[in-house]
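All protein chains but one are shown at their positions in the complex.
Labels run A, B, C, D and E following the written order; every chain starts at residue 1.
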Amino acid sequence: MQTHKAKRVEIIIEAPMEGRLTAALEKAGVTGFTVLPVLGGSGRSGRWTREGQVGRSGMVAVVCLIRPERLDALLEAAYAVVDRHIGVIGVTDAEVLRAERF
Amino acid sequence: MQTHKAKRVEIIIEAPMEGRLTAALEKAGVTGFTVLPVLGGSGRSGRWTREGQVGRSGMVAVVCLIRPERLDALLEAAYAVVDRHIGVIGVTDAEVLRAERF
Amino acid sequence: MQTHKAKRVEIIIEAPMEGRLTAALEKAGVTGFTVLPVLGGSGRSGRWTREGQVGRSGMVAVVCLIRPERLDALLEAAYAVVDRHIGVIGVTDAEVLRAERF
Amino acid sequence: MQDILALASANLLTPMILCFALGLFAALARSELTIPEAVAKGMSIYLLFAIGFKGGVAVADHGLDARLVAALLAGVALSFLLPFVAFALLRGMTRLSATDAAAVAAHYGSISIVTFVTGSSVVQAAGLVAEGYMVAVAAAMEAPAIISALYLASRSGGRAEKMDAELWREILLNGSIVLLVGSFLIGLVTGQPGMARIEAFIVAPFQGVLCLFLLDMGLVAGRGMRNARGVLTAGVLAFGLAMPVVGAGFGLAAGLLLGLSPGGVALMMVLAGSASYIAVPAAMRVALPEANPSVYLTLSLGVTFPFNLVLGIPAWVAVAQAVGG
Amino acid sequence: MQDILALASANLLTPMILCFALGLFAALARSELTIPEAVAKGMSIYLLFAIGFKGGVAVADHGLDARLVAALLAGVALSFLLPFVAFALLRGMTRLSATDAAAVAAHYGSISIVTFVTGSSVVQAAGLVAEGYMVAVAAAMEAPAIISALYLASRSGGRAEKMDAELWREILLNGSIVLLVGSFLIGLVTGQPGMARIEAFIVAPFQGVLCLFLLDMGLVAGRGMRNARGVLTAGVLAFGLAMPVVGAGFGLAAGLLLGLSPGGVALMMVLAGSASYIAVPAAMRVALPEANPSVYLTLSLGVTFPFNLVLGIPAWVAVAQAVGG
Partner (left out) sequence: MQDILALASANLLTPMILCFALGLFAALARSELTIPEAVAKGMSIYLLFAIGFKGGVAVADHGLDARLVAALLAGVALSFLLPFVAFALLRGMTRLSATDAAAVAAHYGSISIVTFVTGSSVVQAAGLVAEGYMVAVAAAMEAPAIISALYLASRSGGRAEKMDAELWREILLNGSIVLLVGSFLIGLVTGQPGMARIEAFIVAPFQGVLCLFLLDMGLVAGRGMRNARGVLTAGVLAFGLAMPVVGAGFGLAAGLLLGLSPGGVALMMVLAGSASYIAVPAAMRVALPEANPSVYLTLSLGVTFPFNLVLGIPAWVAVAQAVGG
């Protein structure tokens, strides 16, 4: 089938920052994203798990598929939010059907 | 280690359609897939979250690793299900160990 | 923005093996990973779902972003754990910001 | 009329309604208060199980009423019929497309089990005793409306999915129908001895759980309202307030024709006047995917549900008492 | 015999068993009724905590029985021994590989805590009082069978994982053992004053929660059955029905040797006759990954569990009453 080049950006960020990140993404013209739950992980700030927690602790993964030409705007917006916070941004090449959606 | 070329297909689709999608994948000869929960997201149909919902609302993410030559069959099968529905399909190049499994 | 080449490794593995896998990753020098919950899936060992289960059944997805030169060490470590178990390992090319973290 | 207002204001100040209001407020003020999906589902399973079981025990106690079958049939008929009424109203009052109107109509032909549960509490608090099998009537009314709606959509040229066996199975065996009918039958079979074993679980804490569940409903409804600005035109809004009254009128007629007790009449009005927001939305996503979910979800959960909770239920109870007494 | 049948049919029509049947039905009919994983886990935590605590309080009330240690040792011995019996039966009756047979054997040496909980309810409903420490015996019987099974597997040339310290820790400190033993000790220490504080939580609603939990067990068992067509040959099925009887026989002998009360004897039969489906499967995934999980899960949860629930438990209670009275 006909596919179109895109970028898949995956941002793993602390749950309390989710609202700020998605607001920044929307401001940067990102038209869609999906938020996945995260069970736990490990990084420079140590091992953590979501189990048994009650606050808005833990992290979430935000996945965006976007047109390649929009990548820079997205990364800048995301970076401004993530910069001082615990978190990781990864980008992979991808292809999508229905390019008009992105 | 020895790895083999593969495609990673990620389909984000409404939960009530999950059964139909996986049935279509199986029919198209897909031998394996994994379903991840989705917390929320945003797209043309607006922002949504799974929190507090009781019905089979929300979306799920279905991830398939397949041999490159099977991609078209998979996309066609998936597209037939997703077509009229809210949802997104993204494809990335990947590599797998143990190619005999795919 | 300035990005750096990396690999994104996604390991889908049985929940009871999670601790062994992450211990092996840490031993292989992996500095960070994220664990995502899995709802269900299908493979050679049939269809399964996490719903209603009480034990440590089901699977989890472990995602690692690493420098390309570390890939082999990671795959070897992961493979030693996954080898005899139900599970899947997929690798994609990726790019990351803040390379010093990986 | 005064009685209705008195009952309404008495109902207004119950913990249940206030919990719903708290949820609405929290969502509209964008508080991060949320109830996890699993907890909300757990509570809804509890409520369905408890209400079904109690209904079954009530039927076991009073013996099988000859009217049971008639009531079931009446419920099915109402569920088939009401979507046509709703569709006509919608086409007259709003500019919704035929597909959207059909999807909305499906919701109003079907029922809201939480409205029914709340209605049962109010009926009981008013000193009435309803027929235990009303819970079976509720289950019977969930699905037929979907068929009418798909018929309406395809008649108007919409691309409704074919009702294949798979879709039938999904609709008839959806979680809430199976749980409601199943626990009704379990209550029927085990009767008072069964009740004695689990009473402390399903009777005493019931209203408290309902409070927390309505808190969650308020949160979900409030979030829906926030996301649906623009969707709700004046006409659509007016429909959301008028249709429950129309539906309750049909329910009243059916209840009187059947010769139900005042409590039963009130619950028939509650059922006919309520709109689904669990089973039907999932069916519509499968069968009428082009219909806009924010229209039907916002209307059903954001307009009609609170209307019924606050004004509808006390009004229907008062009417049923006046007519039936 | 007639008594057993009467008791069995009385037991059959309790809300618990019918809830299990409802779950089975829903899963086999492919209804989308599901109970979220978190809710199922929450209920199992509640049940383990309540049963452990009650056991501890019972021991605190009656004083430490000299037989406690003997009963614990007997439980451990049974758990070590039964896998050998099961393995021999499996090799005789079925064509399972040595690895699969060893994995299945581990499950039947260990115990099912939900069967135990349900058994306790039936014992109590039959007017019997069992020794409070039976809950500690249950905990003690969880793990030893795993060791026997790994021995059996490696003896037959299977590639069983070495029992390293990590695996030991995982098995001995698995969630249900810790919770069961922990709450037993808490009940023992706090006794009746502690019970007075939390009685309304752990006693009154207990059977109701058990109903919903068995509903979930039914759903899980039914889904397992659907996915395991082909796995269950006649021989395997026969084993799943015969082994609980054999196990219960060993339990009966042990209970009589120990001089337990009729209630205690019944629970010893329940334990020995039941098969694990929580702790042991996780251990087998780690230690015997080549063994096919659908074989042992389906057998344990889809065959033996319902058999025990419906026929086994009432039969063991009747036997214990007959022998002990």
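Here, a residue touches a chain if its C-beta (ideal position, glycine included) is under 8 Å from a C-beta of that chain, and two chains touch if they have at least 3 such contacts.
Everything quoted here is computed from the prediction, not taken from an experiment.
K.L.:
Going by the stated contact criterion, tell me the shown chains that border the hidden chain.
P.N.:
A, D, E
K.L.:
Which residue from E:42, E:235 or E:249 sits in contact with the chain not drawn here?
P.N.:
Reading the full complex, the residue touching the unseen chain is E:42.
K.L.:
For chain D, which positions touch the chain that isn't shown here?
P.N.:
13-15, 18-19, 22, 25-26, 29-39, 42, 204-209, 211-212, 215
K.L.:
So that we can see where the missing chain sits, which residues of chain E does it touch?
P.N.:
Touch set of chain E with respect to the missing chain: 36-39, 41-42, 45-46, 49, 53, 169-170, 173-175, 178-179, 182-183, 185-187, 189-190, 194, 197-198, 200-202, 204-205.
K.L.:
For chain A, which residues lie in contact with the unshown chain of the complex?
P.N.:
Listed in rising order, the touching residues are 14-17, 20, 45-58, 84-86.
Heads up, the rule we're going with is that only the chains that are shown with their structure count from here on.
K.L.:
Residues of chain E that touch two or more other chains: which are they?
P.N.:
32, 34-37
K.L.:
So which bits of chain B are touching at least two other chains?
P.N.:
Residues 36-37, 49, 56, 92-93 of chain B each touch two or more of the other chains.
K.L.:
Judged by the touch rule stated earlier, which pairs of chains are there in contact?
P.N.:
So, checking each combination of chains, I get A-B, A-C, B-C, B-D, C-E, D-E as the touching pairs.
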